[in-house]
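Showing just some of the chains, left in place.
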């Protein structure tokens, strides 16, 4: 009677990568994996210890209504944020949310992560933006859903296929990609470039973003039709 | 003839969590677990190596008089501080004391840890305060007992159920919770938010605390009657 | 039909040292090992996971033409940079490229790593220099080859046997040595002195480089005909 074993398995495996890469502490953080064709996504249950979690604990939720389609546990409290992003950013398959420490520092400082070098260019096509602060009304009503909305608002003029991460102000990063494993890889890359950026700004508070030309070279060396990094598949 | 095997066992397990979470180095740090009904608490023995320690090494002390009720070893030299807190903060069951490095840095700098993001809000309902410096007289007389007193003084207008941690100036954190495991979890959360706060202040020395509304939302999402984080128990 | 088993084996072993020393994350970084007599070098394949890699996956490339001499996979996208360095710096046998975080921070800040202490002197005979920014034309044409050229240009008046590392601006370090293992050891030493230098500059923004006399003493205690560090071989 389990119709979403594949989705739950990918979601489970991706969630386990979070503590392996030290991207989360305690029970913070979660990964979801969606299937637009079936109109659902699987997500980590709320507040469950990573060491105890089983694939079947993943909760399957309707992308349209948010109702639980399969699963016995409560889904992550951040589920409405994931749902909002799946609706708004067509084509993303997985979302990872962490409280990784350097990325959180930028979110708490209210600063985007500037693109200061090729490590950044290899993953994100420009500065990783930070959202505006949420209003009291947004916080008091449908908080987690509105968290999704401030992200969508921030991406009004940004292509979510080119910048696959955002910092929610005073909170932390949400990152997306074409699979559970890739979303977590991008979350790890984000934490690495955040640490590098912080140290760069310590050495040179006026460090300039890389020239557009270098950004373009590196990003499209790894992404899109003309990429030449890695092996032919 | 061992009347407190349960208390000693919980206390022993909680103490072992300190090196596991890298909250302590060498023999610094200790956890106590109290039982208000029986008027006693168990605490780590003084200066004993974590690797050698056995459950039966825990020392059981009277909450009222400080006398050893059960145990062959000397209790932690910080025992009077724990005893003072058990007396003053009714309802706390366990206290963890660490020298975790980022929290100590705030204590040594004489600064509280400001509440700069939701990771903090999830655990502590506002800034984690720092005590005033102790007077020479306090240091020279009953030093460890007076350490408890400056904490109690600092909490004159703070509810110890909402802010479950304090920084003793020039020393380090004391953290409390409803069980040995929870007290250590909160000590770990404190170290994490201290690291995030330090990095945030490096990126933005004028970073503002989160709005009251967001703090309330996150804290009460996890604590109290209306919480909706985690699973129904 | 494998003519370069020795080279591929040394290259493979040296590449595995990168994750062991935590010098790389994800699939960043690569090591090459050259043989001037045979006019070739072996290098890591592009974008292959370190955990999956086998010695026979190493790609053997002509130093003169850049053509693949042996191997089924694409070589690292940084291959032309390595090739340029093998041509220009006679006598180097192995090159390691990493994105180690503290060295990258200096590269992104556009600052060389000043020689502030004896740990640095033991490995590098003076400041580790940073290249100039590359022009748009250099980036848009033969980017990786031109990366080699800006390094060579920076070493116009530096002896690559005395300073065995460079920071490519907005990118990261390239390091070389007499064997695969030594190139990686020097890359590790570079990351260590970068971390020490960053922390030194935090404590004292005006910290001065060590006197010439001390630099000479330490470097030649370990390198060259009059060295007296280590065992007689």
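Every chain is named by a letter (A, B and C) in the order it is written, and numbering of its residues begins at 1.
As a working rule, a contact is a pair of C-beta atoms (placed from the backbone, for glycine too) under 8 Å apart; a residue touches a chain by one contact, two chains touch by 3 or more.
Computed from a predicted structure; not experimentally measured.
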- Enter the number of copies in the whole complex; the displayed portion holds 3. 4
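Just so it is clear, only the chains that are shown with their structure count from here on.
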- May I ask you to sort the chain touch graph into line, ring, star, complete or other? line
- Angle, in degrees to the nearest 5, of the Cα rotation that carries subunit A onto subunit C: 90
- Query: Taking each chain's centre as the mean of its CA atoms, how far is subunit B from subunit C in angstrom?
  - Reply: 47
- Per the C-alpha centroid definition, the whole-Å distance linking subunit A and subunit B comes out as 33
- Residue ranges of subunit B touching at least 2 other chains are none
- Message: Under the stated contact criterion, what part of subunit C meets subunit A in this complex?
- Response: 25-26, 28, 45-48, 73-74, 77, 99, 101-102, 104-111, 133-134, 136, 139-140, 143, 170-172, 198, 201-202
- Spell out the residues on subunit B that touch subunit A in their complex, using ranges where they run on. 116-119, 122, 185, 188-189, 192, 195-197, 199-200, 202-204, 207, 210-211, 213-214, 217, 221, 228-232
